[in-house]
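Sending over a structure as structure tokens; questions will come in a sec.
Missing here: one protein chain of the complex. Every other protein chain is in place.
Chain IDs A and B follow the sequence of writing; residue 1 opens each chain.
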Amino acid sequence: MPKIEPEAMVGAKITNLSLRRWLHSLPGVDKVGLEARAASLGTRSIKTTSKAWALDAAIKMMDLTTLEGMDTPDRVRSLCLKAMTPDPTDPDCPSPAAICVYGDMVQVAKQALGKSGIYVAAVATAFPSGRASVAVKLQDTKDAVKAGADEIDMVIDRGAFLSGNYLEVYKQIQAVKNACVRSDGTTAHLKVILETGELQTYDNIRRASYLAMLAGGDFIKTSTGKVTVNATIPITLLMLQAVRDWYDQTGVLIGIKPAGGIRTAKDAIKYLVVVKEVAGEQWLTPDLFRFGASSLLNDVLMQRQKLKTGNYSGPDYVTVD
Amino acid sequence: MFEYAPAPESRKLVTFQSSYGHFIGGKFTKPSNTYQTISPATEEILAEISTATAKDVDLAVAAARNAYEKVWSKLSGAERGKYLYRIARIIQERARELAIAETLNNGKPIKETRDADIPLVSAWFFYYAGWADKLDYAGLGVNPKAHGVAAQVIPWNFPLMMLAWKIAPALAAGNTVVLKPAETTPLTALLFAEICQQAGLPDGVVNIITGFGQSGADLIAHKDVNKVAFTGSTGVGRLIAKQVAGTNKKVTLELGGKAANIVFDDAPLDQAVEGIINGIFFNQGHVCCAGSRLLVQESIQDELLKKLKKRMETLKLGDPLDKNTDIGAINSKVQLDKITKLVKLGVKEGGEAWAPNCEIPKKGFWYAPTVITGVAPTNTVVREEIFGPVLSVLSFRTPAEAVAKANNTPFGLSAGIWSEKGSRILKVADQLNAGVIWANTFNQFDPASPFGGFKESGYGREGGRHGLLAYLKGDN
Partner (left out) sequence: MRLDIKKTYKLYIGGKFPRSESGHTFELASAKGEFVANVVLASRKDARDAVVAARAAQPGWESATAYNRGQILYRIAEMLEGRREQFVDEIRELTGSTEKAANQEVDAAIDSWVWHAGWSDKVDSVAGSMNPVAGPYFNISTNQPTGVVAAFAPQQSSLVGLVNTIAPIIVTGNTVVVVASELLPLSAITLTEVLATSDLPGGVVNVLTGKESDMAPWLASHQDVNAVDLEGTSDPVDLEIRAADTLKRVVRPGTFSRSAAKGSLQQILAFMEVKTVWHPKGH
């Protein structure tokens, strides 16, 4: 994949002023128009074969997540086993792409998943608020990488962003990216959480997306799942436009991860429709699209069962996790 | 890999009779002089429809006059309003059935009839129901009067919606009506006749006659008609304006358009692309206010066209009953031939026509969404209303040039402006000679919002308080 030169993209030495000029030169976002487009895509009707494809895709693109203060090693292990065998009645059922945990659970998850091919993603950088010193954020990241995390989900400094200190946000992402480098020179995949619910406006979300892509994020992710407004279809649509345009401009493919609040198969399918129609089918792969979700898997499993048997399923026929 | 499997709406909800007479005086007449109405998507015959003769027109106008004199003009506004509320409710109850019927007879996607046409139909009746007992506030002084019998002739592009735009304000104001739907799309109007029966509307308040242009001309020319409302082509509008000369008939005309959709370099680009798509491909471009002339600032032309073409590649053309269809069938062979001829002419005159790869069904009438670049204001495709999914692209350098090009047409129905600069939008909106200006949006309709054109796009307004005025007279 081609490398981007941030200074060439911005057309100037990277300073807060040049970043500000660059970000504020992006086309504006009309809220009503964006939401109307999202609503219209939400009316797509996905049936039979396309539904079967979408349900499996939703599982394969899932970061099965547990991010609770009450997480325990057993709880994490149980989730990993669920990821490896989502539906005991159906050996053809695919597995999620990754298990997403706090950094201290990386080792447990890694061990439980063994050679399943399921990745371990760790949230880092003083998740979810990001309110800690840069040193702490970097140490948090390094610890997770060292423990074997395949992917790091970092949060941006929303305070810095909202106060107009784009350079600080940019530098932190770059520093975290450097902290993702393993001793063997390989790198953990970096997902940059914008916490769109706190950025509030679509213009901010577009700017934050570009800032994260410029700073070297591999994925841009909507939310921590810990604030009032998490992933929404319009926000995801907007970020998909950003990665699509970024690719057109640079040839670099950036991934997208909506997270938080996606609980039903129906919702997940709507997201996949948006991915297909806005960014294109190229993004319909776990390498470039993930759902961050904790309770989505079971609903998708029930829908799979319904497609297979023709009968509506119930919670007693999928396993608790 | 993620192809949408067919998701057709079930046809089971709709039953058409094998043949229909006219709806006169609350009853259907025996079918006579029939012709076949088809589904333009499949060319399947849906029903036999009667052609109104001058005598049928006489009967319908007489029924409307009788109902006006004996019943409708004697009811209070509040009571008239209740009938309209009833009709609105029944339309909501039968919404899906009406959407399917409309899609079958018109060829437009079910997505549109379900989410736009039919919801607007009930909204229109709800809105005007509330005006019926408030006519003193319409702006014509206290106690304004109805005209009497209204003759209404409507087009095929939004069959039931156009019916609602005509009948709802007419009845609210106290008129009775004789309405003629377009010859290719009579079925929802005939279902509406059944709805009038279900609502217990007094006989003769609404009369529906079917047929071709001559039936409409006979209706409009009828001596006992007091008010004429027509939506359709500018050519026919002209004939009507001539026909009513020297009479006391009050006329409103909703005619053609060739709207400019102006995109400035500071536009919200992704939404502008959606607005362009919605502006010209909504309802296969069979929209009088369609944004058929894209005026794009030269500095962003390449970027915008690239995005536009990419977006056009995602449009799904095909079975209108499929819930995922974006582009349905062209309403008739005649219209398809007209579109084809004009685009060919556009290419002959030097334009470059581009359409995404899309499979065209074997049966029925279809036209792929098309963009024509390399044209100038002098080209036919830029001047004439194509009334199809065909967008002509022009560039401009300055706001003044954009306004001059936008206004350079005998039409003046609608226009679009895309910019994030408020003061520019307000200035350009002031300068555009068009009755409806959509800024950072396009093709929005609402019963509270007046709609209608400047210049050769007609006169009078439909919708809102202004729309009511067309059906009332006060002291001048």
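The criterion applied here is as follows: a residue touches a chain if its C-beta (ideal position, glycine included) is under 8 Å from a C-beta of that chain, and two chains touch if they have at least 3 such contacts.
Just so we're clear, the structure is a prediction, and the values are computed from it rather than from any experiment.
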Out of B:185, B:207 or B:234, which touches the unshown chain? B:234
Chain not shown: contacting residue from A:33, A:197, A:216 or A:286: A:33
In the full complex, chain B touches the hidden chain through residues 123, 139-140, 234, 237-238, 241-242, 245-246, 253, 255, 410, 412, 425, 429-430, 434-441, 444, 446, 448-452, 454-459, 461, 464-466, 474, 476
Which positions on chain A touch the chain that was left off? 30-33, 35, 200-202
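In this text, only the chains that are shown with their structure count from here on.
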Write out the stretch or stretches of chain B touching chain A in their complex. 1-7, 111, 115, 266-271, 274-275, 306, 314, 323-324, 420, 440-441
Using the touch definition up top, name the residues of chain A that touch chain B in the complex. 27-30, 32-34, 36-37, 43-51, 53-54, 57, 241, 248, 272, 276-277, 281, 284
